Every structure is written in structure tokens, then in C-alpha cells.
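Missing here is one protein chain; the remaining ones are kept as they sit in the complex.
Presenting subunit A:
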């Protein structure tokens, strides 16, 4: 009797449960979308408030636009840079020069940093011998090296590349070094017992293991590469965004300085995006971080 009644009502009950479930899923989706929309509204609101407040304060002379610029002026400067170019050729040529310096310096510094970091991380003796010197070199404000490079190598791109490479090197080096020291002892012992040679241990165990650390450092390292290139250009050059900034400074033109600043920020964000993609590809074996695994509702 009771079985008959459940089987008779089974189908509709099932359908009701399914409908309820799909309703819950729809509601959950809506909640996620609402949250996304509110985050974007907040972001846009913040930008409007910040830029609007700046513009308003400049127009009412609460802050002096002669020193601090104003968003509308920055926008005009940007337009001017792109339409009329600069004294040192088109804006694209200048961007290209700066990017070239930063990218080449970044590549040299990163590769050297990884190689030296991995080598020193594996040799206790070398690490002990060179440890204090590395600390000293790290304590030196390396940006000052820019002056020396410019005196030694002239106003071309080489001194900027070198400065960017030096700045990048130390960031990457320290991370690679630390990454190598953090390699799991069991994994290392296991590879050795399985018959791995030193080179195989480095290639299959140590480098991939340190990669998480190295990649994390690349994000901040690219920022340093740009800083190196820009400072080099400010110190002395014939072309580049740093030179545009210096020129604008000499002409008391804060709007162009800000315009160049925003351009650089955009370039760094683009580079960050590329590095992020690269990171994602290299570290695809990793489990999803808890923050991106699922949305709590």
C-alpha cells in the first residue's frame, strides 16, 4: 500500500525537486551576477570620484593646477603626444625605445638571476662564501649605477638596458635562490635514489620546484625593469618616455608628466597580463587556489 503510493507520487515529487533545484541554481547565478555588477559600479564610481574630485579641486584652485595638473589637461597632453608627437620623434618611437630597453634588460636580468640563483642555491659552499657580498650589493642603492653606466656607455640604449638588468637580476636572483632552498627534501632524496644525475636533479626537480618562486618575482621584476629604463633616460638620453618626462619637468608641464606616467602604467599592466598568462601556462599543474575554486553564495 505504502509502496504503491510512493511510486504513484514518485514522478511528480521528483519533478518538483528538480524544479526547485534549478530555481536555486538560477537564484545563485543571479546573486553572483548582482555581486559582479555592484563591484564594477564601485570601481567606476571610485574612478569618477577620484578624477572628478581632482578636476574640481584644480578648477576651484583648491590645489594649484600649475603644480599638480588636472585630468582634463592630462587628457589634452595625451592627445597632443599622440597627434603632434614630441621633440624627439613620434610618441610610438619613444614608447618603443623605452619598452625595448626594459624588455631586453628584463630578459637579461631574469635569465642571469635564475642561473646564478639556482647555482648558488645548490652549492652551500658558494652560498656561504658569497652570502655577505650579496647582502652588501643588495644594500647599495643600485639605481645610482645608472650614472656610472651613462658615463661609461654614453646616451644610447645600452646603459638603460644594463640598469634595468641589474635591478631585475637581484629581485629574480633572491627568489630563485630561496626557491631552490625550499625544495622538498624527500623529493630530492627520492630522485637521487632513483639514479638521477646532478643535472637531472636540477632539471627535473630543482628548477620546476623553484619556478613558483621565480615566476612570482617576475611580476615585480618587470616593474623594476621599467624603472631602470626610465631612470636611465632621465639621467641622460636622446629618446624615450623618461626623456619626455624630464623635458616636461623642465618646462613646468605637470600634465605631460602625468600623461607619460599613465602611458607607462598602461604598458606595465600589459606586460603584467602577458606574464600572468605565461605563469598560468607554466604552472598549469597547480590545483586551483581556494579563492578561485568556487563562489560562495
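One rule holds for everything that comes next: a residue touches a chain if its C-beta (ideal position, glycine included) is under 8 Å from a C-beta of that chain, and two chains touch if they have at least 3 such contacts; residues count from 1.
What we mean here is this: contacts and distances are computed from a predicted model.
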Protein that the absent chain corresponds to, by UniProt name, given "Translesion DNA synthesis-associated protein ImuA", "Na+/H+ antiporter subunit A", "TIGR02186 family protein" or "NitT/TauT family transport system ATP-binding protein": "NitT/TauT family transport system ATP-binding protein"
Touch criterion as defined above, residue of A:21, A:138 or A:197 at the omitted chain: A:197
Sole residue of A:166, A:180, A:205 or A:230 that reaches the chain not shown, by the stated touch rule: A:205
Residue, one of A:60, A:84 or A:186, that touches the chain absent here: A:186
Missing-partner contacts on subunit A, residue numbers: 184, 186-187, 189-197, 200, 204-205, 208-209, 211, 283, 285-287
